[in-house]
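Taking it in order: structure first as structure tokens, then the write-up.
A single protein chain has been omitted from the complex, and every remaining protein chain is retained in its original position.
Here is subunit A:
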Amino acid sequence: MDSQTGELLSWILTQDFAPKGTAGAFQEYDNKYVNVKKGSLAGLSTVLAAYKLFNYCHSYKEFKHKWPRKYH
């Protein structure tokens, strides 16, 4: 358990959270799904779906009470 936590910690520290690192992560996604020779709509629409999901989670609180139910 200790070694696992230690490994997890060192793994997290290897992930570069600086802007340069996150740009690297975007570039990985880019090169794998968008930047290919015959990239299609799927690469772009996954990004848009993720954006939509993010917005949904962010505004969850505001429409939680708007669900169609009998008594508000």
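Note that contacts are C-beta pairs under 8 Å (C-beta built on N, C-alpha and C of every residue); 3 or more make two chains touch, one makes a residue touch a chain; residues count from 1.
As a convention for this text, contacts and distances are computed from a predicted model.
Enquirer: Per UniProt, what's the omitted chain called: "Peroxisomal succinyl-coenzyme A thioesterase isoform X1", "glutathione transferase", "Mitotic checkpoint serine/threonine-protein kinase BUB1 beta" or "ATP synthase subunit a"?
Expert: "ATP synthase subunit a"
Enquirer: Touching the absent chain: which residues on subunit A qualify?
Expert: Residues 26, 30, 34-40, 43-44, 47-48, 51-52, 55-56, 58-59, 62, 66, 68 of subunit A touch the chain that is not shown.
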